[in-house]
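So that we are looking at the same thing, I have put the structure below in structure tokens.
A single protein chain has been omitted from the complex, and every remaining protein chain is retained in its original position.
For reference, chains read A and B in written order, and residue numbers begin at 1 within each chain.
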Amino acid sequence: MAEIRLETLAHRYSPGGTYALKPLDMIWRSGGTYALLGPSGCGKSTMLNIISGLIRPSEGRVLFDGQDVTAFDTGRRRIAQVFQVPVIYRSMTVGQNLGFPLVCQGVPAAHRRKRVEAIAERLGLTGALNRPANALTADQKQLVSLGRGLVRDDVAAILLDEPLTVIDPQQKFELRRILKEINAEFGVTMVLVTHDQTEAMTFAEEVIVMNTGEVVQAGSPRDLFERPLTRHVGSFIGAPAMNFLPATAQGGAAVVPGTGLSMPLPEGAGSALSLGFRPEHARLATADAILSGTVTRLWFEGLDEIIAIRHPAGEIRLRAPAGTGLVPGDTAGIALDPGRLRLYLDDRLMA
Amino acid sequence: MLSLSDLTLTESGVPHLAGISLAFRPGLTTLLGRTGAGKTTLLRAIAGLAQPTGQIRFNGEDWSRLAPWQRPVAMVTQQFINYPHLNVLDNLAFPLMRRGEAKAAARETARDMLGRVGLSQMASRRPSELSGGQQQRVAIARALVKGAPILLLDEPFVNLDYNLREGMREELSALLQASGTTVIYASTDPREALRMGDQVVLMAEGRALQSGAPRAVFAAPETLDAARVVNDPPVNLLGAAVSDTTLVLDHLGPAPRDLLPPLPPGRYTLALRAEDIRQGGSLMTRVALTEVSGSETVTHLDAGGQPLVMLERQVAEHALGSSLVVTPDFKAALIYGPDGRLIAKGGRNG
Partner (left out) sequence: MKTLYLALKYLAVTLWSAFVIFPFLWMLSTSFKTSNAVTGGATWLPWAQFEPSLAGWKSLFGGAGGINIVKPYINSVIVTGSASVIALVLGTLAAYGLSRFTFRAGPLRNGDITFFFISQRIMPPIVLAIPFFLMLRWLGLLDSLAGLILVYVAALMPIAVWVMVDFFNTIPRALDEMAWMDGCTPVTTFFRVILPNVLPGLVVAGMFCLIFGWNDFFFAFTLTFTETQLLPVSIVALNSSVTPWWSLSAAAIVSVAPLAVLAFVVERFLAKGGLAGAVR
């Protein structure tokens, strides 16, 4: 329920040291869902800790709804936080766990009970209210952690620090659904920190890709997938990674030798060219194939198959619905909508 | 061949293993099941760290009385465990030296293995000085260097960053190719399990539900439990009452009888994969959640109390709470009887 604004925010752990977080400006709208995505040590946790108030930034300001909260400690920021490992009071029941923040605030018992019951119902924990919290499964414990944040009615934002790592894939769906419903219902701003691109892409309306303390690209999941600004983002997002093939300049076009892959080359663009496309955007073809090669490996993933094809220009991977019938050694051709091809110069997107 | 017969282990009333009989051949077998399905206990039983009743035989030899240190087994767990007091090189040389190899020879072999996992530069570091991914690579290298005929991997990559995980999977396959090792790999991720295994074993509640080649197991899960375990996104389960002339779906109401093959009257459950729910048609649903991941969209729908999951191979934006008409492709349904066993198969995937 708050807009979060980061103004020329940066952080160094020691004065004059290297930036753990390089200067950045960012506005997160009230009620939005955002994901900070990157490998460990990329600065995403530093950023989250600055927002929650655990770290005081060395430069810049943090504003909630226009109010400067940079100097506020965590308690005054009305932030709920869910961590990688569920944090619960083991000695208490589920209900006591959920009500504890209100006990700390001195909320009267009657009102407290009403809030706890409402939140428990929302999270599907009603039946477990009187059970010891310690006896819950990992995903339920995570719900209790979340519920403890939601129980205060003045929550500005929910920060989620890799909350799904310990949860089985099938149960992740449930938890993600509950998170989204809560986001829609309460209009609370949510920020997820994760190293798992699938999690980031499925959760957030805007994903902020970070690497070595820097925001590499911020955009909708679709943008990141279809127009990665750097080759790094192309490789980091998507499984398998984006295909990149070295290209040469030939008569005003960037061409991958030995293939039909070609894109018009803007004026003055020089060396280190490459053309990239997504494994999901290519399809198997015979007649209109723009390149063909030998199938080297196949991975069956249930609904999909991933096919590795060797071509003199490099290895290409392709995701296709299962049941292609290909085996290693076969020759396979691929076709590609030219609109899906991307041109990179020195690892940066040109067109 | 590693064969297990009737392994059972119950601890304080909880059945960790409930009569598991399986045979593992050289190659990679994945154990697929949720947390608590008994995968870890099964691996620990093979290693001798858990003591179930029943029998474990390897190439005909009875292992029941062998202590863990007498079994030719290597194991890698979720946590990156290495010897803290030894440097990386000696971590790898240690098991070889315990086996009686001379220090110099053991270090030589260790150095070679370090090169293969790309950690030659780190030989003289302590494990605590490495990153998580590197520590886990050391743990894996230490397991591999022994050349044990049986390698047990318990979700070895789960604590690693996503892209590192992808890389490590391929690295591991490459290292193990044609080694003749029997590898058993526990995973909670259906895609990973199907992708990596030559064989896959589905597990739930301490039981082995089904085993076989990934394609075969995925195409025809023998039980409802197996269908639940093997599918990601989740499989759609629709209850149905069938008589000679009518077909009534639990929440969706009457449907043409000829959607399904001839079946004796009774209650059935239809299992439909997420990709077998398609947009368009006549079934009114409400959008509960949409998840776009690059090129695919998974949408959770509510059809009058019947939850449905739909997979589209494109980016589609369905607003939360909006209405959507879909068609379940009943021809692709797997039909399960009242006892939860598969009795008829839809047309797809032959």
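What we mean here is this: a contact is a pair of C-beta atoms (placed from the backbone, for glycine too) under 8 Å apart; a residue touches a chain by one contact, two chains touch by 3 or more.
This is a predicted model, so every value here is computed, not measured.
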Chains in view that touch the one left out, judged over the entire complex: B
Residue in contact with the excluded chain [from B:18, B:49, B:123 or B:248]: B:49
Which of B:13, B:60, B:84 or B:180 contacts the chain that the document leaves out: B:84
Identified contact with the non-displayed chain, of B:36, B:52, B:127 or B:206: B:127
Which residue of B:16, B:39, B:107 or B:146 touches the chain not shown here: B:146
Positions on chain B contacted by the hidden chain, ascending: 47-49, 67-69, 73-75, 77, 79-85, 94-95, 98-99, 126-128, 132, 135, 142, 146
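The rule is short, and it goes like this: only the chains that are shown with their structure count from here on.
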Chain A and chain B, separation of their C-alpha mean positions in angstrom: 24
Of chain A, residues touching chain B in the complex: 39-40, 137-138, 165, 168-171, 173, 176-177, 180-181, 184, 195-198, 201-203, 221-222, 225, 235-241, 278, 280-281, 299-303, 306, 319, 321-323
For the chain B and chain A complex, residues of the former touching the latter: 34-36, 131-132, 158-159, 161-164, 166, 188-191, 194-195, 214-215, 218, 228, 230-234, 273-275, 288-289, 291-296, 298, 300, 309, 311, 313, 315, 320-321, 348-349
